[in-house]
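Only a single protein chain was left out; the remaining protein chains are all shown in position.
Here is chain A:
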Amino acid sequence: MIYTVVHRTEVEYDSPVTLARFNVRLRPAPWAGQVLLEHGLTVDPVPWTILDDVGPWVVNRSRLFIRNPLTRLVIVSRFRVEVSAPGFDLAMAVTPSVAQIRDLALAHRDLSPFGPAAYLYASPFVPPSPAITEWARPHLAPESSVLEAGTALMQAIFREFAYDGEATEADTLPGEAFLKKRGVCQDFAHVMLVAARAYGIPAAYVSGYLRTIPPPGKPRLVGADATHAWVALWCGEALGWIGFDPTNNAIARTDHIFTAMGRDYADVAPIDGVFHGGGGQKMEVSVDVAPEGEDATLPLLADPAAG
């Protein structure tokens, strides 16, 4: 499947900001089963410098430095990507048990951001939580296979949590989302990470996009999509990383477009940065995920939570 993705971010500042420096993490990093065909980033106003670099996680970063006073910033990332289904049949796959996967990860000799050791421990947005640990216990028995355990955990979140764009903020910690049993994909992914890591399963945060399937008989709406997040669990040397999407109760295959992987949201945040001055800021994000060869139409009203 080939997709064209357009991700537009517009920020308006109440008063001019200066010496703005941003990290933009929108160019998809290399990932198994995915080929980036083309990518372009446009920024208005044109920055003083744009530097592209890689890492330190499985992430590409563009660093913008805008010297002049700024009241409005528009960043558009546009890319074409080909996504193929994993080369194995999950129904037939045999994965190590929860207990085995922990020992394998602890003995693993890979310090790179692709290795399991990087995702075994708590991270700033994924601190340990006794409540989540206890809640997850029935799903993560030491002898069950990682695939079963991951699926059970994903299903439990999907079942017990309600999608609610108002319940949490970008910096909400998973413990709070867990108490409310509400949140968005970021919260669900964080809760799943806390649970998996509490039992020693290497678990990473993945940011990306999801293909949205329009209701039968209706065309797809342009710009009504959004960025997405899910969890990758390391399932042993043979299978490697497998994506579990607790928001949609689905294993990531050809509908999930990978952008970046890190320990939690902060490692792969689409945009962050610092600047001087400014009062409030208002941000609007629109995303369009267009599968090649499909018709689409412009929406009358874009509802950010609809996607």
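Methods note: a residue touches a chain if its C-beta (ideal position, glycine included) is under 8 Å from a C-beta of that chain, and two chains touch if they have at least 3 such contacts; residues count from 1.
Keep this in mind: contacts and distances are computed from a predicted model.
The subunit not displayed here is recorded in UniProt as "Circularly permuted type 2 ATP-grasp protein", chosen from "Circularly permuted type 2 ATP-grasp protein", "TonB-dependent receptor", "ATP synthase subunit a" or "ABC transporter permease". Note on the undisplayed chain: of the listed residues A:Q34, A:S77, A:T151 or A:T247, the one touching it is A:T247. Residue positions on chain A in contact with the hidden chain: 9, 11, 17-18, 21-23, 55-57, 63, 102-103, 105-111, 113, 115, 117-118, 120-124, 128, 130, 133, 163, 165, 169-171, 184-186, 197-200, 207, 210, 225-229, 247-248, 265-266, 269-278, 281, 283, 285, 287, 304-305, 307, in rising order.
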